[in-house]
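All protein chains but one are shown in place.
Residue numbering begins at 1 within each chain, and the chains themselves are lettered A, B and C in the order written.
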Amino acid sequence: MNDSTGPLLPDWQVSQWFNVRAAPQLADLRGRVVLIHAFQMLCPGCVAHGLPLAAKVHEAFAPQDVAVVGLHCVFEHHDAMPPHALAAFIHEYRLRFAIGVDRPSADGPIPHTMARWELQGTPSTLVLDRSGHVRLHHFGALDELRLGALIGQLLAQAPGVQATAGDAAGSAGCADGACEATG
Amino acid sequence: MNDSTGPLLPDWQVSQWFNVRAAPQLADLRGRVVLIHAFQMLCPGCVAHGLPLAAKVHEAFAPQDVAVVGLHCVFEHHDAMPPHALAAFIHEYRLRFAIGVDRPSADGPIPHTMARWELQGTPSTLVLDRSGHVRLHHFGALDELRLGALIGQLLAQAPGVQATAGDAAGSAGCADGACEATG
Amino acid sequence: MNDSTGPLLPDWQVSQWFNVRAAPQLADLRGRVVLIHAFQMLCPGCVAHGLPLAAKVHEAFAPQDVAVVGLHCVFEHHDAMPPHALAAFIHEYRLRFAIGVDRPSADGPIPHTMARWELQGTPSTLVLDRSGHVRLHHFGALDELRLGALIGQLLAQAPGVQATAGDAAGSAGCADGACEATG
Partner (left out) sequence: MNDSTGPLLPDWQVSQWFNVRAAPQLADLRGRVVLIHAFQMLCPGCVAHGLPLAAKVHEAFAPQDVAVVGLHCVFEHHDAMPPHALAAFIHEYRLRFAIGVDRPSADGPIPHTMARWELQGTPSTLVLDRSGHVRLHHFGALDELRLGALIGQLLAQAPGVQATAGDAAGSAGCADGACEATG
């Protein structure tokens, strides 16, 4: 019997971390709601909307309740966005949450995690429930009210309790017309 | 034994309704999350922030999940805001949710429901859980992300299940530094 | 010989003034650039955009350089917007510039000045040069940069000097694609 509402997400592959003491694994965050924001430092929509909203989530919730992780998924202009440039970007934009560099691929422009998670581009946002299942997998701008509602709903669920199909998340939706059904 | 997190709200006293077929009672909404927005049509903060957010909540959630009710609490400039002026305002601002006129008092400028609920002014927002208990009683502007989180959390609770003190709502907070603890 | 770029505006017909000591006539403002903002207190576009921009112009320029006048042109919901309601509105929105009530007509819903000036609706904005000629007659939202450019250009002209056709105002335009050629 399986009542999960989305797949378990395979772990990220990160070549370098910022704002953390030790490299986190996805499994370390089990028990918390997790918001992962995939961005590029030269992506206008990420800078204007995605990163400020991720930072706001990071500030609004206690870290033991909601973990916010940024993932720098460089798939274009690779020479313009090396890790030391990202470090300057993080400093200037005063980003405080954990940010990892998605490991570049030797085979093409798409980095490893971005390919594995089948992200369409940046900004992309994933939200995982306390059990690690994907509950939102969204490409583009997110609606703040609906993102808040999803996080609030997932916070209310005990780690061991899987949501059932047709629950409140379904009716609330998650983003402006584009929230993908997962699982 | 009582594990509720806020008082049951006494019913409103409304002299006239807009956007409804039959006059609703608070008890009719038991089982849903309820957002009540107390406003005045000539209150700048209500027009700029409160009413657009109430309208957004009304649009984002299914009516059987979240009920949005506006309450026109005129406590100043009474001659400038009679019900027929409110009707024009509702028409021009295209407000679609239920709006009631808080019954004027013969004893002073504060209308009946506003006095009974001890509202400080407008805009004020109350959020009730599915059991009718007050979970947010806020005067001033609300943060959209945190309001979403509260609604999402309350949606996740079954009507018969009372939240316990110290649950996620407590850690998430509800509004920019000003979210009142109720009950 | 006539090198004006727009007609002289016939005077307004105002039944009541707010924020002034004596009822102004258009002729009194000759020598200054004049911005006239026609609005209705229950017009959402006026409240959100037009009136804040008029207030900003009023604050940004010295009164002997730029005169800002509001004109309350009620052409719908007449019962909802009587002068005493406008007084409450002006108080609540803290409007400081001169505001006149366009004189109601006995023949129909359109008040006198609105009809005479052939305004399409609210918000409408007219800008007059120092000689009293109409240089902008716009219905809808205005672009702040372009409005600033028009005012700056008109300020630079001596009162006795009429602008010539094909001057800078022509190339700068005045509003988002909708700036009407006048005269």
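As a working rule, contacts are C-beta pairs under 8 Å (C-beta built on N, C-alpha and C of every residue); 3 or more make two chains touch, one makes a residue touch a chain.
This structure is a prediction, so every number in the text was calculated from the model and none was measured.
The chain not shown here makes contact, within the complete complex, with A, C. Although one chain is not drawn, the whole complex shows that of C:Val57, C:Leu71, C:Ala85 or C:Met114 it is C:Val57 that touches it. Of the options A:Leu29, A:Cys43 or A:Leu136, the residue whose C-beta touches the omitted chain is A:Cys43.
By the touch criterion stated above, the residues of subunit C touching the omitted chain are 53, 56-57, 60-62, 65, 143-157, 167-168, 171-173. Even with one chain removed from view, subunit A keeps its contact list with that chain: residues 42-44, 47-48, 77, 79-81, 84-85, 87-89, 91-93.
By our rule, only the chains that are shown with their structure count from here on.
Chain contact topology: the protein chains form an open path, each linked only to its neighbours in the line.
On a Cα centroid basis, the chain most remote from subunit A in this structure is C. As a whole-number value, the distance joining the C-alpha centres of subunit B and subunit C reads 39 Å.
Inter-chain spacing, taken between the CA centroids of subunit A and subunit B, is 33 Å.
The residues of subunit A never reach two or more other chains; the list is empty.
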